[in-house]
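A short write-up of the structure that comes next.
One protein chain omitted, others in place.
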Amino acid sequence: MLNKNVVNFIGCDAEYDESSVVLFGVPFDSTTSFRPGARFGPSAARNESYGIETYSPYLDEELTDFKVFDSGDLELPIGDSRMVLDMIEEREKAILDSSKLPFMVGGEHLVTLGAIRAVAAKYPDVNIIHFDAHADLRQDYLGVELSHACVMRRASELLGKGRIYQFGIRSGDKSEFVRDDDDKKRIVTTRFGFEGLDNTVKELAGKPVYFSLDLDILDPSILPGTGTPEAGGVGFIVLLRAIETIFAGNAEIVGMDVCELAPNLDPSGVSTAVTCKLIREMLLGYLSKNK
Amino acid sequence: MLNKNVVNFIGCDAEYDESSVVLFGVPFDSTTSFRPGARFGPSAARNESYGIETYSPYLDEELTDFKVFDSGDLELPIGDSRMVLDMIEEREKAILDSSKLPFMVGGEHLVTLGAIRAVAAKYPDVNIIHFDAHADLRQDYLGVELSHACVMRRASELLGKGRIYQFGIRSGDKSEFVRDDDDKKRIVTTRFGFEGLDNTVKELAGKPVYFSLDLDILDPSILPGTGTPEAGGVGFIVLLRAIETIFAGNAEIVGMDVCELAPNLDPSGVSTAVTCKLIREMLLGYLSKNK
Amino acid sequence: MLNKNVVNFIGCDAEYDESSVVLFGVPFDSTTSFRPGARFGPSAARNESYGIETYSPYLDEELTDFKVFDSGDLELPIGDSRMVLDMIEEREKAILDSSKLPFMVGGEHLVTLGAIRAVAAKYPDVNIIHFDAHADLRQDYLGVELSHACVMRRASELLGKGRIYQFGIRSGDKSEFVRDDDDKKRIVTTRFGFEGLDNTVKELAGKPVYFSLDLDILDPSILPGTGTPEAGGVGFIVLLRAIETIFAGNAEIVGMDVCELAPNLDPSGVSTAVTCKLIREMLLGYLSKNK
Amino acid sequence: MLNKNVVNFIGCDAEYDESSVVLFGVPFDSTTSFRPGARFGPSAARNESYGIETYSPYLDEELTDFKVFDSGDLELPIGDSRMVLDMIEEREKAILDSSKLPFMVGGEHLVTLGAIRAVAAKYPDVNIIHFDAHADLRQDYLGVELSHACVMRRASELLGKGRIYQFGIRSGDKSEFVRDDDDKKRIVTTRFGFEGLDNTVKELAGKPVYFSLDLDILDPSILPGTGTPEAGGVGFIVLLRAIETIFAGNAEIVGMDVCELAPNLDPSGVSTAVTCKLIREMLLGYLSKNK
Amino acid sequence: MLNKNVVNFIGCDAEYDESSVVLFGVPFDSTTSFRPGARFGPSAARNESYGIETYSPYLDEELTDFKVFDSGDLELPIGDSRMVLDMIEEREKAILDSSKLPFMVGGEHLVTLGAIRAVAAKYPDVNIIHFDAHADLRQDYLGVELSHACVMRRASELLGKGRIYQFGIRSGDKSEFVRDDDDKKRIVTTRFGFEGLDNTVKELAGKPVYFSLDLDILDPSILPGTGTPEAGGVGFIVLLRAIETIFAGNAEIVGMDVCELAPNLDPSGVSTAVTCKLIREMLLGYLSKNK
Partner (left out) sequence: MLNKNVVNFIGCDAEYDESSVVLFGVPFDSTTSFRPGARFGPSAARNESYGIETYSPYLDEELTDFKVFDSGDLELPIGDSRMVLDMIEEREKAILDSSKLPFMVGGEHLVTLGAIRAVAAKYPDVNIIHFDAHADLRQDYLGVELSHACVMRRASELLGKGRIYQFGIRSGDKSEFVRDDDDKKRIVTTRFGFEGLDNTVKELAGKPVYFSLDLDILDPSILPGTGTPEAGGVGFIVLLRAIETIFAGNAEIVGMDVCELAPNLDPSGVSTAVTCKLIREMLLGYLSKNK
């Protein structure tokens, strides 16, 4: 008897019960303001992951030595952000309820709000480490509050002061950069790179942390396939080192995501290959720390 | 003193007051279920229109002999379909209030609902002639009622029985094809081509008609750049003849639209060039009839 | 508990035991002489099938009313045609042994040889109906006998005289067209279109038939995404009618395949969408005849 | 000792002296008004010709049974149309002086003017059969008289009245269609298709004729890779029949060209494949008539 | 009453009289020797500028705090370089006559010659700071003197000795690198990077300077969309710092340009996004210095 066609991210073929990490994809981009296509991110990452290896020469760790479950993509009611966020929250909650780490692959960055809601329900004192080119701190975008350009503003409303730490930020409107002192304490923004990341990680030792990676933090030379590419980004190895910094610390990672891969915008496929390698490194960073 | 950079659809550079037709673009695709990109349709059509001529050898008419105003694209709150539909309705109403013909260039097909609302407010007995590959008659799409897959269902709820005439339909779920007699009278659906169009046009003589053209009625060999291409469509000349049939009749055209060009999905640019020529023929068809 | 990510061709989500048709993909293109990429055909068809509907307005049949199993793609030893053909033969045989219809999605056309071997083992008197732009009748291609350019020559060696019926052939070297009478009886070749297909189907009534569809029989305007596009092909509706002719007859279809989709060669995605619709129609043609 | 890398159009590897036809490419597109890229036409046709066969099932003729020489592309002073036209004229003249048929592969359509000059010097009573979507009859294009949009106007100035026969014309400004009777006799224009071509060919029996094929006469569904695609064109088989009509007659073909392939505008490569097949058919049409 | 569709580079929507900087585009590429497409540069930059922000986190300046006028693209007689250069000179002169800064967006690099002519007429002692991968110092290119490969040779003939300072040069024929001492004083060439730029800027304090930026100075990893990409270029941040060095000095900038974006050669769109950000930084660099 032949088997059904199960498609996982490479090396993530464990059973649910035995797994400590659960992947899920959110093919959503309805609020993307400039160039849509992030909806194709999760399936592209899964399908193209077979072009990378399960072994990391950076960490000297092998993904098949661990147990990860890939639960596929949510089937979304495209066009209704509220319903979509509810579904994300529900999936994130289900994984948290099983005491596993939810690892969401977006989709545009608004999807992070759904995950944060579930995480904050379980860990009310959760912090966010946010890697991104954009601050995503607008109050609204042409009247829309549930927009990828506002996601960290919405998250900060949920979490309260001093809980969001942004790195790599290099684009936004003036209001997102020139903020009053109160707001700067509410959300701590580091421009251009990762200065101070090691200190942040130390401060967060023992605390629950959600790690959100917007791929456009990378320079568009290496990741052109994203909705709003911003010149002047960080390099791949620099990002890898920053990710290692997070897992090398003692913060308790309780959820993570990778967002804003729009694979079709990069016909060379490199953006997807880069994303796959980052997902592998994030998985191995977490798993080797928590084994 | 230098001039500002005014960008019109080719030949549509008249002043507002002297014009009998007003173009506007709606760069919206948030409910697109399969492949987004229709948001880029109106600007692509405008920019690439300079590749076609203003003279039609089919109609022997010259666009610059008429007065058309191009009011550009709406600036939309991406991600909120309700707000978007309100803005479309408002723009359509403003043009109708000036006793001009509104000619909307989408965007995905949901935008037609906004236009229909304004038209139905002025002409409660308006009929719709709808050219499309898809029936767009679902009650909802994964729970979303304001979806491009439901737009003619929503329109029929607004207009009542016997007011929508569809042609070219060749794709849908079973419920959109196998309908009860009552619903078939509510919405008259012709499969695959334009059989009976001339009769429909005769029946609608003297009545207000809104003409909605979903470009995916065309065979994807000639218009691949659309969100949901469907093999087995009509040819360009066949469509041209059907458009001529509409304008040759005595129905009172009170609004029209062209939807679902997703230009980036066709890197050859042919889909956009085809759309530009159809817009020219629709403009000249209307204008030469109403001069 | 969450589910594994099972990915089927749309509507083909039945259990193995209850299914009468079994799909499998063969991502192989190592002997492609001109432009590779057919290896990506089966996964593209499966992934993009969600852009079509399960209902056919041509046949008025609904795919979800039947039971089809999709067993995914073979994992192939790229670079060794002999091993690949053995694996195909084994999979085809397994499905035949379960008394189900094997439906293979290629891959380049050489893969048909593997399937034919299994079919001929069970049905020694099997005939082949072969739709293609190319005769595929060379003795060898630069010395290589296991080549997609030779597949029907190899099949005829296996089956003997008068068992292969080709339609749509419009390209080849002179030796493939100007053949002696004996060889013309061995393999019956119809140029350009489907003339005589209905007679062939009648003659084959009650006999076992394998149906092989090389997608490049279609005009490249509608299916540009194939390794060797040949201008002057048949249209989509014409092909649909020819497929219906096959299933309308009384031949016993014992295996079928669709080959030579190279999806990346058509960035518009239309070639894949067309292929998906043809797979649906072939499935429904067979299933509605054999229910 | 190894050989130099000689690259011919497929099947055109004869020595100069033994050949009756000489190919040359003109990689020029400096006056292209809309989308450049025709400069890449000749090398693309040569390189991709290995995807077609040398045998024509339409004519039952084999290209390798004849002798054709491919002299490669001119090396052009890009940016100076006068110098370019002089170089074309010189090459065309050299081939004519050897009593061989020059077959030029453009490049944009202006290149035809250079060839016509040489042909008219040898055959002052030469006629032109011109297949095109565009009349190319403007007096100037924004002040430029040596433009692809004016090439047949320039040719008619050179040749005088009643010497140019255009077919397939479907786009131009009003002045190119609505012309006085004198000009209509000067240049005989047939709209949309090939009506009257057989009569024209009969009238030209025994007379010298230059045949110029602008590929955009084809429908852009089958040849999207051209600078100014125009919907509503002729199909491939229809064009093939028209080409056969020319060679079936008794006009004395003294030069020919194929222009306006812009291969990079069609990433599927089909436009180039179509062009290669047309070049083969034109070669075989001429050669089998003149053997 | 609805407004006309005015399309500006983002943030450049002031009235002419109140503006201190005037943008104009020159969609020209007729002398491009390798890959055309720079003609699409100015409109792409304008249309895609809505993907960047008006605020610069590098300079902490906001573009909407200043007044810039965008006068759109010149309508060019494609194919006649002399006429094109005259039109550029005229536009540049008109802006200079209004005592505003002309900021030209090319187009291929030959366009700079037209601007230099107007600038040199007003400022006979003008100097050029030239950032480029190519020296552009050939006497002619296959006999053509008005070529993008010769533009700085032509400029040096106009301006005389010691007035052109080139940086980043990494490609050319031997004669462009191995020059006699006199010519090296005539044109000062710095290879590969910006060594000595700060000294040059100091020397030019108080003097009129035209700044010409050929985008191919950037590494093609970050700007692949250009006619002649040259590996080994400078990074985005390095270029940004060099631009800041120019504006930080006391040279009197009297004109500037950005050339050689060929947007269609980079389907990811990153090249255009990078160009938009550079235009913003050049605008803000100039405006914040001259407010």
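Miscellaneous remarks
The chains carry the letters A, B, C, D and E, assigned in the order they are written, with residues numbered from 1 in each.
Methods note: contacts are C-beta pairs under 8 Å (C-beta built on N, C-alpha and C of every residue); 3 or more make two chains touch, one makes a residue touch a chain.
These numbers come from a predicted model, not from an experiment.
Hidden chain, full complex: it touches shown chains A, C, D, E.
In the complete complex, the hidden chain is touched by one of D:N8, D:T64, D:T245 or D:S288, namely D:N8. Touch with the chain omitted from the figure is made, among A:K93, A:R154, A:R170 or A:K277, by A:K277. If you put the hidden chain back, the residue from E:R82, E:K174 or E:K291 that touches it is E:K174.
Seen across the whole complex, the unshown chain contacts subunit D at 1-8, 16-17, 22, 24, 43, 46-47, 69-73, 91, 94-95, 98, 267. In the full complex, subunit C touches the omitted chain through residues 29-33, 36-37, 39, 75-81, 83, 110, 141-144, 146-147.
Although one chain is not displayed, its contacts with subunit E can still be listed: residues 34-35, 169-174, 177-178, 191-192, 219-222, 224-225, 228-232, 265-268.
By definition in this document, only the chains that are shown with their structure count from here on.
Common neighbours of subunit B and subunit D, by the contact definition above: C, E.
Each of the following residues of subunit D touches two or more other chains: 219, 221-222, 267-268. Arrangement of the chains shown, judged by which pairs touch: an irregular graph that fits none of the line, ring, star or complete shapes.
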